[in-house]
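Handing you this structure, nothing more for now.
Excluded from the complex is one protein chain; the other protein chains are retained at their positions.
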Amino acid sequence: MELLTTLWIQRYMVVSVLLFCIGAFSLVFNPNLIKKLIGFDLMDNAIYLMLTSAGYIDGRIAPIVTDFSAAPSAEHFVNPIPAGLVLTGIVVSVSVTAFALALVVRIYQKYHTVYLDVIMASMKKEVD
Amino acid sequence: MIFNVIEVLLLLFLVGCAVLVVLHRSTMITILTYMGFSVVMSVIWLTLQAPDLAITEAAVGAGVSTVLYFLALRKIRELSEHCDEDETGKEEGK
Partner (left out) sequence: MSGEKFSRFHRFAAWVDGEEWCGQPAASPAPREKKPRPGKGSSLDRYQLYRRYSQLVGAVFCLTLFGVLMATVLHLPLFGSPDNPTNNEVSQRYIERGIEETGAANIVAGMILSYRVFDTFGESSVLFLAATCVTILLRRDHNNTTTSDLEEMAREDRSGKKDRDMILRTAVLILLPLSALVGVYVMLFGHISPGGGFSGGAILGGGMILYAQTFGNANVRRFFNEHMYHLIKVVCLMGYGLFLVDYVMTGSSGLPGHVPLGIPGHIISAGIIMPIDLLVGFEVTCTIYAFYALFSKGEL
């Protein structure tokens, strides 16, 4: 019962662990390069979900000040640091996605397939 | 209470999308599912009180990344005509 309560409280973490494992499965064991990339993006999103949920505090609002009459108090706002980190991460992840897709297109131009097992077989034949 | 129900539905949708992304054969459906995943992710950023992330995810994850994936997909299908049959043949044979 206590375990279930903990899992319920940590629901965002549990979902991010699930997404990470599903993404890792796709990344490592799917022969299609594009699906590998999507698995990689799923892992990215899982990490972002975990970071952001670590900064969330119950009953507090987004860190945007609207009342300028007094100095803002830290009791009203959620933690802004994970949001900033994740913002940087999203930009880097889209850069990585674009670069990796360009590599996939070039690999396709050389080997005429995006299935990794077939590409490996061709490469082996090329070396021999 | 109602907020918790919505939250759980969104999280379950995320996991369902991820499973579909991994298990579905067609790359096209996979990319579309990933787009839906991104949209729901941006709603989840809102529930986690991070509106900056919500805007960025909606513009990038659901917009730009999906466009890039589709362009790459078109590029790898169109370069040689016969590969199209090969793809479908492989998918059916699985």
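A few points about this structure:
Per-chain residue numbering starts at 1, and chain names A and B are given in the order in which the chains are listed.
Please note the rule applied: contacts are C-beta pairs under 8 Å (C-beta built on N, C-alpha and C of every residue); 3 or more make two chains touch, one makes a residue touch a chain.
Keep in mind the model is a prediction, meaning the values are calculated, not measured.
Not every partner is drawn; the one left out touches chain B at residues 50-52, 54-56, 59-60, 63-64, 67-68, 71-72, 74-75, 78-80, 82-83, 86, 90, 93.
Of the residues in chain A, those that touch the hidden partner chain are 3, 6-7, 9-14, 17-18, 20-22, 24-25, 28-29, 31, 53-58, 60, 62-66, 68, 71-74, 77, 79-84, 87-88, 90-92, 95-96, 98-99, 101-103, 105-106, 109-113, 117-118, 121-122, 125-127.
Keep this in mind: only the chains that are shown with their structure count from here on.
A straight line joining the Cα centres of chain A and chain B is 13 Å long. Within the complex formed with chain A, the residues of chain B that make contact are 7-8, 11, 14-15, 18-19, 21-22, 27, 30-31, 34, 37-38, 41, 44-45, 48-53, 56-57, 60-61, 64-65, 68-69, 72-73, 75-76, 79-80, 83, 90.
Of all the residues in chain A, the ones that touch chain B in their complex are 11-12, 15, 18-19, 22-23, 25-26, 30, 32, 34-35, 37-39, 41-42, 45, 48-49, 52-53, 55-56, 60-64, 78, 82-83, 86-87, 90-91, 94, 97-98, 101, 104-105, 108-109, 112-115.
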